[in-house]
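Remarks on the structure that follows.
Only a single protein chain was left out; the remaining protein chains are all shown in position.
Chain nomenclature is as follows: A and B, assigned in order of appearance, with residue numbering initiated at 1 for each chain independently.
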Amino acid sequence: MTAPVMTATALARHYEVGGGMFAKPQTLRAVARVDFDLYAGKTLAVVGESGCGKSTLARMITMIEEPTAGSLTLDGQPVVRARWPKLRQDVQIVFQDPYGSLNPRQRVGTILMEPLAINRRDMKKAAREEKAREMLGLVGLRPEHFDRYPHMFSGGQRQRIAIARALMLDPKVLVLDEPVSALDVSIQSAILNLLVDLQERMGLAYLFISHDLSVVRHVADEIIVMYLGKAVERGPKADVFAAPRHPYTKALLSATPQADPAARKERIKLVGELPSPLDVPPGCPFAPRCWKVQDICRETRPELDLPAHAAACFFPLKPGENATDAVLSEEDFNTESLPQTD
Amino acid sequence: MSLLSVRNLSVSFATSAGVFKAVDSVDIKVDKGEILSIVGESGSGKSVSMLAVMGLLPWTATVTADEMIFDGHDLSMLSARQRRHIVGKDLAMIFQEPMSSLNPCFTVGWQIKEALRLHLGLDRRARHARAVELFELVGIPAPEKRLSAFPHQLSGGMNQRVMIAMAISCNPKLLIADEPTTALDVTIQAQILDLLTGLREETGMGLVLITHDMGVVAETAERVSVQYAGQKIEEQPVASLFRAPHHPYTAALLDALPERATDKRLPTIPGVVPGQFDRPAGCLFSPRCKYADDKCRAKPPPPLGGDLGYARCFYPLNTDERAAS
């Protein structure tokens, strides 16, 4: 197997919040000890609800923020602050909101050429422009769009421009932070196809951040499920979707609506809401909402167990196991209704 | 007789570059206790048509309709005062952003009691009792305590529950939910949808669910109306819509869902929704439709019969379904 492009080991990011004149600052653990490997041509999806730390993870990988602890390597070289300017070129990002991620006062051409103007000073202006035009074609836009302003484009087209800009420096890793969440279904499918094409053509490693499981199921190779800054489950896509081992993953899968009225609906209704990230329970972060919770879960924090398909749970679900507790699901759980069957 | 009956509703806006038709001859019918879902992408006019029914559009909008009857009242004939009496009481609405729909300056309890005071004229004690009762109904834990909370102290899901509590405070006959779960997380979305369907069963109110999420539609709705560029292009019961869509747009939209994909490449719909400046002369979907011919491009197709889902198409799909059903 080839070596990973990027490796993160026990990556963590804490924030000090509050701490006015009298208040003691509290520590917000936005991301706590996350490990992963990114491989060229493969997609790692990070799934979770709001506040689970997925965007903070993206900011650390793209070198916007420094990790509080843990290490990150790119092509075997450690990513430290002193080397950021050099390494940055290899990691680029595409944001969720195509209306906010393009500078409204710059023309498309300028937007595309800016990364080159900053990082490839020796490159001739004509060469930069040629490369930008080439990239414009690659993402499916027309040459005449080169001199237009972003406000003249629709959301899907803007997202294409954002992708083109991210690819201008020939990065090895592309972080996609909810790249299709703000788009309509018909546009979303075109952008997903474009991403698949580009990955095949350029051998990119994707870190695909999303809350939408149906999109993740389509694009991902590996999945990390995050909850309150912790990775609670990690494994190959097929395994995670077919037989989730962490109760939270299972709940998330069952809560995702399926576009099939005939599908049987047994939702695992999670009681309560996400605890505040300032006040993460001492044991398993999911313990207050979990139906399998026992005393040990509230006291000790579980770690990811197996190497291949790991779950951070003391009582991981076995394949085929259902959430039998009557409180949670009235009807019998049935393997036919497992989400992989559609 | 149906609860809400709107025929030939059109809404146009005066903008810097002329008149923009946001809703184009749409018919809406909701029965008592029914869940109708209006589906469409952005720019399909799905929210605008409902805001027009509520009378909540700004003055730049021109609303015309052959008929707009809610529960026996002709909405287009009512004075502003009479309309206010109905809107908010019998006809309630909740919005996508629970955070911005609530006034951040007042406690949620004050806001819900204000609604009760205006519409029901209850005294102080009765208002408080009713507010607690409503909070319990929508599943807010510790209602007494939460009444004195400000919107920013509650999570998005909790705020949406408060909005729902306010909307149902006067036992509305019809609740319009405009993308009620789009801003919420999946696990919270499931809770809110369950709450809405549960309330429908308890109170027998009609529910109009405006959404772009096909998954939500499939799991919640009974009848689905698909809108495209301001027109209603198809309407069917949910099961048959997903099994056998008649309009090519509906079919393409369903095919484009990643979860229905069979290949790494998803089927796509080329082009974008027509905007203000490029409305086609014929069928609005014709520039993007793979079945379109010269006839489609030349003149707009009228809606077909109910057995074909009122599809606005000359060449409806899945026509053999008609024989089966």
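A few points about this structure:
Note that a residue touches a chain if its C-beta (ideal position, glycine included) is under 8 Å from a C-beta of that chain, and two chains touch if they have at least 3 such contacts.
We adopt the following convention: contacts and distances are computed from a predicted model.
Not shown: a single chain whose UniProt protein name, out of "Transglutaminase-like enzyme, putative cysteine protease", "Predicted Zn-dependent peptidase", "ABC transporter permease subunit" or "NADH-quinone oxidoreductase subunit L", is "ABC transporter permease subunit".
Only one of A:G48, A:P67, A:P115 or A:P302 touches the chain withheld from this view, namely A:P115. Contact with the chain that does not appear here is found for just one residue of A:G140, A:P236 or A:P288, A:G140. Residue in contact with the omitted chain (choice from A:M152, A:A262, A:L278 or A:L306): A:M152. Subunit A residues in contact with the hidden partner, per the touch definition given at the top, are 62-64, 85, 88-89, 91-93, 95-97, 100-105, 114-115, 118-119, 140-142, 144-145, 148-149, 152-154, 157, 162, 165-166, 168-169, 190, 194.
Here, only the chains that are shown with their structure count from here on.
Between subunit A and subunit B, the centres computed from C-alpha atoms are 31 Å apart. Here subunit B touches subunit A in the complex through residues 41-42, 155, 157-158, 185-191, 193-194, 212-220, 238-239, 242-243, 252-254, 256-261, 264-269, 272-273, going by the rule given at the top. Only residues 49-50, 154-156, 184-190, 192-193, 196, 211, 213-215, 217-219, 251-252, 254-263, 265, 267, 269-270, 273-274, 342 of subunit A touch subunit B when the two sit together in their complex.
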